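A single protein chain has been omitted from the complex, and every remaining protein chain is retained in its original position.
Per-chain numbering from 1; labels A and B assigned in written order.
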Amino acid sequence: MITTRNWILVAILLLLGAVPAAAAYFEQPFYLDLLRRVMIFAIAAVSLNLILGYGGMVSFGHAAYLGIGGYAVGILAHHGIHSGWLQWGLAIGASALVALAIGAISVRTSGIYFIMITLAFTQMLYYLGISIEEYGGDDGMRVPVRSQFSGLVDLNDGTQFYFLVLGILAASLFLVHRLVNSRFGMVLQAIRSNEARTRAIGFSPYPYRLAAFVISGAMCGLAGALLVNHTAYLTPEFMNWTRSGELMFMVILGGIATSAGPLLGAAVLLLLEDVLQGWSLLPREAVRDHWQLYLGIFLVLVVLFARRGLAGLLPGKNE
Amino acid sequence: MNYILIAEQTLNGLQLGVMLFLLAAGLTLVFGIMNLVNLAHGALYMVGAYLTTWFYQATGSYLLAVVLGLAGTLAVGIVTELVALRTLYERDHLDQVLATFGLILIFNELIAIVWGRAALYSTIPDYLSGHVQLTDSLRYPLYRLVIIGVGLAVAVLLWFTVSRTRIGMLIRAGASNRAMVAALGVNIRLLYTIVFGVGAALAGLAGLLSGPIYAVQPGMGELILIQVFVVIVIGGIGSIRGAFAGALIVGMVDTMGRAFLKPTLATVLSPTAAETAGPALASMLIYLLMAAVLAFRPEGLFPSRGS
Partner (left out) sequence: MKKQTCTLLAGLIATAFLSAPASAQQKVKIGFITTLSGPQGVIGNDMRNSVEMALDHLGRKIGGLDVEIIYGDDQVKPDVGKQVAEEMLKKHQVHFVSGIIWSNVMLAVAPTVTGAGTFMIGTNAGPNQLAGDQCNELFFSTSWQNDQTPEAMGKYMQDAGLQDVYVMAPNYAAGKDMVTGFKRYFKGRIVDEVYTRLGQTDYQAELSQLRSKNPKAVFVFLPGGMGIQFLKQYSEAGLRGQFPLYSVYTVDELSIPAVKHAALGQLETRYWSQDLKNEANVKFVGDYKKKHGRPPSFYGAQSYDGMMLIDSAVRAVKGNLSDKKGMTAAMRKADFKSTRGKFTYNNNHFPIQNFYLLKTVAGAAPGSDPVMEIQKAVFTNHKDSYGKDCKMKW
């Protein structure tokens, strides 16, 4: 069933599809870059929303999969394998595997323990990334050749890359939409709202939550593969714990457990960051250097007063 | 093996442990009683270090600065609780994590606005510097011994308060069933404010103790905060005993890992492999430990609730 809200989401995606033409018309190619970045983070946020929003699992370590996806592409490229099929396949596969390992331990816990254990695993991977000298250590490394798809799409062409990211974003939105409305998704949401009752009617929560955790990790790994192609640079900074916090913020800012939420959240947070830092808007250095102060205040206010997020402002009823 | 060195590293581990304990005690109580995940706990540690450093420079008296610094951190903590955190108690962990993440940004920037981003000069009075000859061949810095002493004293005091006094009884009761405590007519709001204030003051104490040996700069709280979370998760959230055990374990494991992991690995692996693996493993050790503990005891070593 397609709700009003989902129509709005489709409209937003169509609008995003018109951006390359507009950017070309106004001769502002930079916005293609900015929005591509926004959409890549939106994919990561969509994947986090699956476990955080629908599954009720507050993962404070989702940036780990951005890193794993990135490293999968970077490591293969470093060894001269530029095939995107292999690179992205590895990104998804490796992220799923790592998510399976982390999930196997952490999904058994709940509440604060879950938050902390996901954080701890990401810290571990972060320090691992810093220590591997072969792949640049903390400096990271350049990934000068973008993933190649047998001539089907050329990622060096900004517009083609843009549409590919848009396509993947639409696909992941659709996938999560189908998932949460499937039997699997219903069980997952049932576990979130009342674990004891779900058990009582005969569902064991563990496999459902673990499966969601793995799917989410794999999707975020793909976002990591896109991100490293976008920046042409691989760095363990992808896995910094503050990055996990930003992803969570995108989800909650946009509206938790809504389909449009992650995209709105990623867009507003990243555009706001760009504007807050914008040299032309805030003339005084003293003001500009402290943009994180305003971001912090904004964050606190959103959490305290806009509990349903931006998607809550959209018409139509809550899903 | 060199026994003197092992003894010295044990003291180092103990000192790091009690420092972590001071931070973990407040955090674990706040979580246990109010069910609040407070990422901004590290910010209070930073506030403690800044205020004490500043008061010491302004007044010239270290003891006065310590008192004022503690009082100041307590005040900042209570104001934060009243203004921002109080509304978060009934929210889910997600909201709490995000709002207190926002508070970290706010605190760091406010500190940078008041004192600048450069690290502050922070020192100790002469009577606390110097060394103590513990045995013939073991000298240890006096100030580090003072930290160990203060930390252990606070641990004993907290243990006594929690297990032997009326307020401690309420705290224990609150940790196991909040609704029941409130239903029995206890002013739960006041209890919350007291617990949060004590936690803030302990964080401030850790901050003022660490000022002279660490760098007093914005963001200093986050460097140590994640380790503190590891401590309370290993120990079991809400339990002072768990925080103490967790802090000592993490302090020891981290110190010993940094000191002895590489030489130990070198006896098994090639020197170059040990050179690479040693430091990498040492940085990950406490996280591995935490994963291992949670894999076998998902509620930590000393769970405060339930069976």
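We take it that a residue touches a chain if its C-beta (ideal position, glycine included) is under 8 Å from a C-beta of that chain, and two chains touch if they have at least 3 such contacts.
Nothing here was measured: the structure is a model prediction, and the numbers come from that model.
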{"item": "Candidate in contact with the missing chain, chosen from B:152, B:223 or B:295", "value": "B:223"}
{"item": "Option from A:30, A:85, A:174 or A:206 whose C-beta touches the chain left out", "value": "A:30"}
{"item": "On chain A, residues whose C-beta touches the chain left out of the figure", "value": "8, 26, 28-31, 33-34, 37, 127, 130-131, 133, 136-142, 144, 227, 230-233, 235, 237-238, 240, 264, 267-268, 271-272, 274-275, 277-281, 285, 288-292, 310-311, 313-315"}
{"item": "Positions on chain B contacted by the hidden chain, ascending", "value": "2, 4-5, 8-9, 12-13, 15-16, 108, 112, 116-123, 129-131, 139, 141, 143-144, 210, 212-220, 223-224, 255-256, 258-259, 262, 275, 278-280, 282-283"}
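Here is the rule we go by: only the chains that are shown with their structure count from here on.
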{"item": "Interchain centroid distance [CA atoms averaged], chain A/chain B, Å", "value": "32"}
{"item": "Contact set on chain B toward chain A in their complex", "value": "31, 37, 84, 87-88, 91-95, 97-99, 101-106, 108-110, 112-113, 226, 229-230, 233, 237, 276, 279-280, 283-284, 287-288, 290-291, 294-295, 298-300"}
{"item": "Interface residues, chain A side, partner chain B - complex", "value": "52, 58, 60, 105-106, 108-109, 111-113, 115-117, 119-121, 123-124, 127-128, 130-131, 133, 241, 245, 248-249, 252, 256, 290, 292-293, 295-300, 302-304, 307"}
